[in-house]
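Note that one protein chain is taken out, while the other chains of the complex remain in position.
And then subunit A:
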Amino acid sequence: MSLTKSERAVIMSIWDKMSTQADAIGTETLERLFSSYLQTKTYFPHFDLHPGSPQLREHGSKVVAALGDAVKNINNVEVALTRLSELHAYILRVDPVNFKLLSHCLLVTLAAHFPADFTAEVHAAWDKFMSLVSSILTEKYR
């Protein structure tokens, strides 16, 4: 699966909007994940997961920053995410199904924050991008 030129342009233009509210978007994405999919909390026994928790904010910020790295290296996302790919494969071992859940919650957050921009075409490009990111993060699992 690879991104077309127009998909890349769409992804980057939404990123530009997102990046000004990156922390808020990251935090909200995680809040949505833990609220709709309670089982995902299993990976964070060491965190305070209540809305407003500083750990949630810090982690949300980290997740979106990593996505930013992927966007900035959109022509070579594998290289940009190598370290994270290894982390998820060898140390975190997050069940692959959870990447779909997180991706969905990010798209919901983007849709809620940028309704006019989140057209069907933008939705499709970001869904594809998150699918690409997820497959890279799980590619070293076995």
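The working rule: a residue touches a chain if its C-beta (ideal position, glycine included) is under 8 Å from a C-beta of that chain, and two chains touch if they have at least 3 such contacts; residues count from 1.
The rule we apply is simple: contacts and distances are computed from a predicted model.
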{"item": "Missing subunit (named according to UniProt) among the choices \"RNA polymerase II subunit A C-terminal domain phosphatase SSU72\", \"Hemoglobin subunit epsilon-1\", \"WDR63 protein\" or \"Immediate early response 5\"", "value": "\"Hemoglobin subunit epsilon-1\""}
{"item": "Where the missing chain touches subunit A, by residue", "value": "28, 31-32, 35-37, 51, 104, 107-109, 111-113, 115, 118-121, 123-124, 127"}
